[in-house]
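The other protein chains are all here in position, but one chain of the complex has been omitted.
The block that comes next holds chain A.
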């Protein structure tokens, strides 16, 4: 063995094997942390102020129209189980509601995030695969077939429970009702509309034929291919309202975008004045203690109104500054005796 060289076993003398790799060895000492905190704190306070002010400029108008209170205009509708009940809500704006105005409907105590509910859809149907029209996936049950065992398209709980109240907004100018045009385009995700959801290919030039042999979801007043009679491109699975509904909300209290007000005289916003909103009240929520509301809001670059983000930045920023001051005091007082140990 000795003949093979005296140091055959000698380990390599490299930085890696000897654990001598060059390394940055930061120490979280007061000297670094105090100025660091100060800088971060001040920056956060700055951001916080900006965010808070931005958030403050956003106007929000919320109106509950569930009709729980007996004196509310929609009480009547909430009591009856009859369809096509209409009620009217009036409100007035004392200053311009700057546009573009977003028009939401809101539901609370509504669990779109229930697991069984969430999986109750057939993606293959929704991507236009007609094979699955006749035999929906089992996850859709009990919303796969109707009583006569005909397949439901689109199947599943989500589709079946689609929100079906509709609203019309009027500005009252000198006693006459002036319809405010609502823009229902582009309220769903672009990718949902253009890629993820697909209508079945037309049969004999008509979408309706593609749905032959299927029935509409039980709760729907109209079949999928006839959701929007005014716009043929807004039908089937590519109906904007349908797409909005299919994107499940994360929490039991949520809003969903209904329309935007971007057109005509109202492109700059809703001018001050009196308004009236006609609600076609269809959707039952009182059975599960739910509430319905409409919300008008405008948005900034950071989204809807959210004071919390600005406040959070302000609080954390101030804490940083305060802590750096405290540390400075401690540092000065105790001289950090061990600093030179």
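Observations
The definition used in the following text is that contacts are C-beta pairs under 8 Å (C-beta built on N, C-alpha and C of every residue); 3 or more make two chains touch, one makes a residue touch a chain; residues count from 1.
Just so it is clear, contacts and distances are computed from a predicted model.
With the options "2Fe-2S ferredoxin-type domain-containing protein", "LSM complex subunit LSM5", "Exosome complex component RRP45" or "Phospholipid-transporting ATPase IF isoform X1" in hand, the undepicted chain maps to the protein name "Phospholipid-transporting ATPase IF isoform X1" (source: UniProt).
Per the touch definition above, the residue from A:53, A:69 or A:195 contacting the chain not shown is A:195.
Not every partner is drawn; the one left out touches chain A at residues 2, 6-13, 17-30, 33, 40, 44, 47, 51, 100, 102, 104, 106, 110-121, 123, 137, 141-143, 157, 160-161, 186-191, 195-196, 244, 247-257, 260, 284, 287-289, 295, 297, 299, 301-306, 308-309, 312-313, 316, 319-320, 323, 327, 330-331, 334, 336, 338-341.
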